[in-house]
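Just passing along the structure, written as structure tokens.
One protein chain is absent from this view; the other protein chains keep their places.
Letters are used for the chains, namely A, B and C, taken in the order the chains are written, and counting of residues starts over at 1 for each.
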Amino acid sequence: MMKKRHEMKVLSVETIAKETVEMKLYQPEVSQQTVPGQFLHLLVPGFTLRRPISIAKVDRQEGTVTILFKIVGGGTKALAAYQPGMTVDALGPNGNGFSIDDVSEGGRVLLIGGGIGIPPIYHLAKRLSEKNVELVAVLGFQSKDYVFYEEAFKKIAETYVVTNDGSYGHQGFVTHVFPEVGAFDQYFSCGPLPMLRAVTTELQDSKGKVSLEERMGCGVGACMACVLPTVDNSYKKICSDGPVFSAQEVIL
Amino acid sequence: MMKKRHEMKVLSVETIAKETVEMKLYQPEVSQQTVPGQFLHLLVPGFTLRRPISIAKVDRQEGTVTILFKIVGGGTKALAAYQPGMTVDALGPNGNGFSIDDVSEGGRVLLIGGGIGIPPIYHLAKRLSEKNVELVAVLGFQSKDYVFYEEAFKKIAETYVVTNDGSYGHQGFVTHVFPEVGAFDQYFSCGPLPMLRAVTTELQDSKGKVSLEERMGCGVGACMACVLPTVDNSYKKICSDGPVFSAQEVIL
Amino acid sequence: MNLEVKLPGLTLKNPIMPASGCFGFGKEYSEFYDLSRLGAIIMKAATQFERFGNPTPRVAETSSGMLNAIGLQNPGVERIIANEVPRLAEYDTSIIANVAGSSLEEYIFVARAFNETNDVNALELNISCPNVKEGGIQFGTDPDMAKKVTAAVKEASNLPVYVKLSPNVTNIAEMAKAVEEAGADGLSMINTLTGMKLHLPTGKPLIANQTGGLSGPAIKPIAIRMIYEVRQQVSIPIIGMGGISTAEDVLEFLQAGADAVAVGTANFQNPFACVDIIDALPETLIKYQYTSVQDVIERRGAVV
Partner (left out) sequence: MNLEVKLPGLTLKNPIMPASGCFGFGKEYSEFYDLSRLGAIIMKAATQFERFGNPTPRVAETSSGMLNAIGLQNPGVERIIANEVPRLAEYDTSIIANVAGSSLEEYIFVARAFNETNDVNALELNISCPNVKEGGIQFGTDPDMAKKVTAAVKEASNLPVYVKLSPNVTNIAEMAKAVEEAGADGLSMINTLTGMKLHLPTGKPLIANQTGGLSGPAIKPIAIRMIYEVRQQVSIPIIGMGGISTAEDVLEFLQAGADAVAVGTANFQNPFACVDIIDALPETLIKYQYTSVQDVIERRGAVV
């Protein structure tokens, strides 16, 4: 089947934390196809390039897809102003998500999300919670105002919230609570690059997967904007080979 | 008092003839200030330059201003898609309108409008109808589908409708019915340049005023984009000295 | 409607092709539509050896445009011929190879390599990529250097050569005349304009390479001007590009002097850009009273 450009109908737009917007979109086909870690590539009128935004959850019954985004510039600001009933032009689901085939039943998995990197981790957590797996989540935010999805995580995972300034939960970086989380078989992480660097260094002896970001041109693997060097002296494209990679495979 | 940038609230948007849209805007200040022949300079998001659109009528009681425009390109297409409740950023009223101080009570005035040049002529007709003046209107359209405001004119003027292809009213150009309209003291005209050239040539012995168009930069008289040579070897700016000029003064 | 265009080495069913570097080797976009619909495909630049390109970030958005500094990342000409060309050859479309290099020898090597395959129909000689530090830029801004590399590649290759001009010059017509004299079969223009965007929090260039090439609708007026100017002074065909995203844009390029066009940045916004344009072209030509693409090309003679 050929890939498509989807018209996704906006069902709701809600500010759920400081500068953080949750948007629910109706598009059954995308909802069916998506696996955790994949992203939508959204066209915002007036901007040359599409915006990559991870999928935070899907409801296949409803045919919906939920995304979360932080207002950082013109594109996300314009998206935040969308009204229910409007449509968003999207490519996707793009990229390869978190493969969970190697997560064994009865195992224990560590999930580490930082800021707006948390949505795809939530999607993954939901999927993993359908398996017989014990989940531990460490969620990092700048400060209290930015915290979101804590309750949702608590329902399915042992959850630690960390804020940089200590205004909520533990103070410091996500890595600061690693001593408390206990043993795990594998970790999954998404967040800002400095966090991922710290996480992969700290957990270098553990098996893990990380989801990465880069500025994109095409978003489909054609333009070579988003490459990342790999340990075997080659490269991968974040948009199409990723955004999820084995922590051992790539050079951050 | 300093000039302003106005936020005008869209009250209604209606297609009243082929490719022809009537839009009613709420802005009491502009409504108070406007005289026939003046225009609004409208900002359409996504476009560099503002769009000049004549004011077709005002209702000072309601505080409204009505414009009519033809969908010819991206800007007017985007404007046509506006919904009631939205606002339009406008400068105006810009330019100098039709001066009617020299129209004497009991006189007879010929109004000649072509296509989307008719709206300012309607505004003028309404204003003149408040005076004790006999009005004759010649309205030219491409074809039947484009005809608008015929009834409105008929209420206040002896009205001739002309279509290029003869699909409605008289066939031909507005000048073709001049032999039928009888004597008049003065004429006022607005329409496409070829029509204005024909009108001013045909009526070169009559006193007349014409409203002109040119591609604009600033719309306020600063950039010199919209100049027009005058008979005295000088020039005028359509946006600020015009758009209305004495037919005798300018070179078309 | 007849959209066919005949150019040296190329009989195009329509004048639309994806621009080099904006379509990879076609694989990704073949998942969106049948590539046989395209007039031709211009492949991503080929160099002698594999190149990993510049550090990231490699792209930045600008008003109605974007900057890129990919740095000619490609698997090298041999692997392109071995892996990419055969896959593309399965489509009913022409293939144009974009030849890049940082020395005369490299250009010759790459051009010669494409003699090995029968599936490439023409070369686009990229003397204008602004991102290679080794001197590649000079070929594109100095008429004598441009002449030299054009003559050398013509000599080395069995294929028609379209020289891709850089807009970053004072006098584009001079460049065009130089490569025409040197034997170019056609021109391809324009490549990107050198630009920069800063990252406000650091005050440093956003793109790792510092400068990048500006493409997209922002540059269309410059492309149109240059093509119009060159069309008055050279007679070889021009593949026009720079900001095309609609069928009306294509018509403007044809009227200005192009004989076919390439679509680059628009593919990123709309992966169906090329086919959407092909679909819209007949009605656009009809709207402006043309009977075929050839009709536009012939009638502009009277205009200029």
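Note that a contact is a pair of C-beta atoms (placed from the backbone, for glycine too) under 8 Å apart; a residue touches a chain by one contact, two chains touch by 3 or more.
What you see is a predicted model; the values in this text were computed from it and never measured.
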Which displayed chains the unshown chain touches: B, C
Full-complex contact with the absent chain, from B:Gly117, B:Gly169, B:Gly191 or B:Gly219: B:Gly219
Identified contact with the non-displayed chain, of C:Glu106, C:Asp185 or C:Glu252: C:Glu252
Sole contact to the chain not displayed, among B:Val10, B:Leu49, B:Ala80 or B:Val181: B:Leu49
Contact footprint on chain B, counting only the chain that is left out: 2-5, 43, 47-50, 91, 214-229, 235, 240
Interface with the unshown chain - residue positions in chain C: 62-65, 67, 141, 168-170, 193-198, 200-205, 210-212, 214, 216-222, 224-225, 228, 243, 248, 251-252, 255-256, 288, 296, 299-300, 303
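The rule is short, and it goes like this: only the chains that are shown with their structure count from here on.
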Chain at the geometric heart of the assembly (C-alpha centres): C
Distance-maximising chain from chain C - centres being C-alpha averages: B
Chain centre separation (chain A, chain B; CA means) in Å: 55
Rounded Å distance between chain A and chain C, as computed from the means of their C-alpha atoms: 36
